[in-house]
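A protein chain is absent from this complex, but the other protein chains hold their places.
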Amino acid sequence: MSHMEPTAVIPPLAGTASATHASVSRRALLMRRLKPYLYLLPAIVLLIIWMYRPLLYTCYLAFQKWGMVPGTEPTFVGFDNFTRLFRTDSFVHSIGNTVFYTVGLLPFSIVIPLILAVVTDGMKGKSKNFYRAIFFIPMILAPVSVGAIWRWLFHPSNGLVNNLLLKLNVVDRPIAFFSDAQWAKWIILFITGWKMIGFAVLMFSSALTGINREYYEAASIDGAGKFRVFIRITAPLVSPMVLFMLTMSILFASQWTFAYIDMLTAGGPYGSSTNVYYEMYKNAFANMNVGFSSAAALVFFVVFGLIALGLNALSRKLSFYDN
Amino acid sequence: MNKRSPALTLVQHGLLALMCVIAVFPLYWMLISAFKNESEIFTASMFPHKPVLTNFTYAFDEMPIFRMMLNSFSIAIMTGVFQMATSLLAAYALVRWRFRGQGLIFSILSLTWLIPYQAVMVPNYSLVNSMGLNENIMGIVLPYAVSTFAILSLYQSFQSFPRVLIEAASIDGLSDFGILVKLILPNIKSMVASLGIILFLNGWSEYLWPMLITKEMENAPIEIGLRLFVNSDTNMWGSLMAAATAACIPILLIYILLQRQIVDSFVRYGMK
C-alpha cells in the first residue's frame, strides 16, 4: 500500500498547495486507500476465526483419529478415514439421500413459490398482503416447534393424519411415517418444504415488486397475453432471484433437513432418511469419531464447491438482466 | 392487468385458500391440542370441548419457560445486531469502492457460503470449550457474529442504490460513513428492517449449534429446551403442545405486530 501515485487520483485543489497541505493529503490518501479494508475488517476477522481456521483444522482432523476427549491427542491415520468412509453403507446411503433432498426441495423453494408470488402479485393490496402473510407463518416458526407439531400429526396410532386416513378408508393399517423407509424421507422433505415456501414467496414477491410497472403497462397496451407477459417480461426479470433461490436451495437443503432428521427419525429406519450432514454430526458427537466426520466434511466441501462454481458461472451469464 | 374473469379469480382464491389451510393448520392443531383435556387429546375433534389449562401448568412447572425465552431473545437480538453491524460495513465497502483484493474478498465471502456448519462444528466446539463459553449465551452468539447471507443481501440492495446520489453527496462534503448512515440507510431502511427480522428469526431458530453448546434448560434457548422436553416426555402430547405453543407465542406476536411492516417492506421496496 505504501507505493501510491497521488497525482493520478487527487483532484486538483484550488490555489497553491503548501508543503504541509501536501503531507495532510498524503495521509488522507492513505486513509482513503485503507478505508475499504477497515470497513471489511470485522467481517473478515470473524470469518477467519469461526470459518476458515476451523475449516483448516477439519482438514487436519480428516487424517487423524480422535474422540475429542480432553487430554487425548489425535493420532495420524493417513487416508484411513477416507477409505473407510466409502466402504460404509450409511455414508453411501447418505449421499443418495442428500441428492434426493436437494432435488426434492426445488419445487418447494422455486416452482410453487414462484407461482404463488405471481398469482398474488396480480391481486389488490389487501388480499395480496393477507395471503403472503399467511404463507409466511411456517417460516417464522422454529424447527423444534415445527418438528414437535408434525410428529404429533403423523403419529402412527395417536396422530390426526392416520386417524383420518383410517376413517376415510384410504388405508387399512396405520402408516408409521417416521419408521417406514418408504415414507420417512418424504415426510422429512415435505416438512422442510412446507416451512420453506413462505420465505421463497416473499423473496419472489420482492423481486416482482421490483419490476417496473411500466413494462407491464406497455405490454398490455401492446395486447400481450398473460402467459406471454410472464415469459417475456416476468421470467427474465426474476431470473436472478430464481438463480439466487436455486443456489440457496441446493446449498442449504441438507442444512434445512438436518433438524427434522435429528428430531423425527434420527436418520432411520436403517439409515434411509439420513443425509451427509447428519452422518457428520452422528460420527462426531454420538460415535465420537471426529476424524471420520471431518473426512466426510472435506469430501462434501469439495463436491459443493464444484456445484457452486457451476452455479456461479451460470449466474454470471444471467446477471445481465439485473441492471 | 385488472381485466380478469370472475371464475378465474374464484379458482385462484380457492387454491390460495387451500395453501393457507396447509400453512396454518398444524399451528391450529397445536393450539387446540394444548387446551384439550386427557380424554379428548387423542380424538380428532377440531375444537376443545372442555378447554383446560392443566397442560400449560404442567409445562410451566417442568420447564423454566420464561428464563429460556429470555435466553432466546438475547441470542436472537445479539446475533442479529452483530451480523447487521458487520455486514453493513462490509457490504458498503464492497459497493462504494473499487480496491485491490476485492475479487479475493468476494471469493472468501462466497466460499463461506459453501461451508456447511457441520464442517466446522468440531473445531468451533473445541474453541468455545477452551474459551470457557460452554453453556453460555456468548458461546452461541460469537460464531454467528458475521453472516455472509447478510453481507451479500445488503450488497445486492446497496447496488440498486443510484451511484449518482452517492457521488453527489460526496461532492456535497458528506463523509463516507455519513453517506452510509445518512443517505443510504434511510432510503433502504425497509430492506434493512426486513433483513434484520430475517436475521433475528434465524438466530431464534438456530438448531445444531445451540443444541451442542447448551444442555441445561436454564442456559438453553426455548427451542432447545423444547427439544429436551420432547425427548424426555412420552405421550404427554397436551403438555408438549402447550410448551410448543409457549415457544411460538413470542415470535407469532412479533409477527402479528410487525406483519404489515415485514411483508409491506418487501412490497414497498423498489426505488424509482
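Miscellaneous remarks
As written, the chain order gives the labels A and B, with residue 1 at the start of each chain.
Convention: a residue touches a chain if its C-beta (ideal position, glycine included) is under 8 Å from a C-beta of that chain, and two chains touch if they have at least 3 such contacts.
We take it that contacts and distances are computed from a predicted model.
Here one chain is missing from view; checked against "Aspartate carbamoyltransferase", "Sarcosine oxidase subunit gamma", "ABC transporter substrate-binding protein" or "Methylenetetrahydrofolate reductase", UniProt names that protein "ABC transporter substrate-binding protein".
Within the set A:V92, A:M288 or A:L309, the residue that contacts the chain not displayed is A:M288.
Among the residues B:N129, B:Q156 or B:N187, only B:N129 touches the chain that is left out of the figure. Of the listed residues A:F178, A:F252 or A:Y278, the one in contact with the hidden chain in the full complex is A:F178.
Contact between chain A and the absent chain runs through residues 31, 35, 38-39, 41-42, 45-46, 49, 67-72, 89-90, 155-158, 173-176, 178-181, 268-271, 285-288. Contacts to the hidden chain, counted on chain B, fall at residues 38, 42, 62, 85-86, 89, 125, 127, 129-132, 134, 142, 174-181, 212, 215, 228, 231-236.
Keep in mind that, in the parts below, only the chains that are shown with their structure count from here on.
The centroid of the Cα atoms in chain A and the matching centroid in chain B are 14 Å apart. Taken in their complex, chain A has these residues touching chain B: 33, 35-37, 39-40, 42-44, 46-47, 50-55, 57-58, 61, 68, 70, 116, 119-120, 122, 127-129, 131-153, 158, 160, 163-164, 167, 194, 197-198, 202, 205-206, 209-210, 216, 220, 251, 254-255, 258-259, 262-263, 277, 280-281, 284-285, 290, 293-294, 297-298, 300-301, 304-305, 308, 312. By the touch rule above, chain B contacts chain A in their complex via residues 1, 4, 12-13, 15-16, 19-20, 22-24, 26-27, 29-30, 33, 42, 44, 85-87, 89-90, 92-94, 96-97, 99, 101-102, 105, 108-127, 129, 142-146, 148, 151, 160, 176, 201, 204-205, 207-208, 212, 223-224, 226-227, 230, 235, 237, 240-241, 244, 247-248, 251-252, 255, 259-260, 262-264, 266-270.
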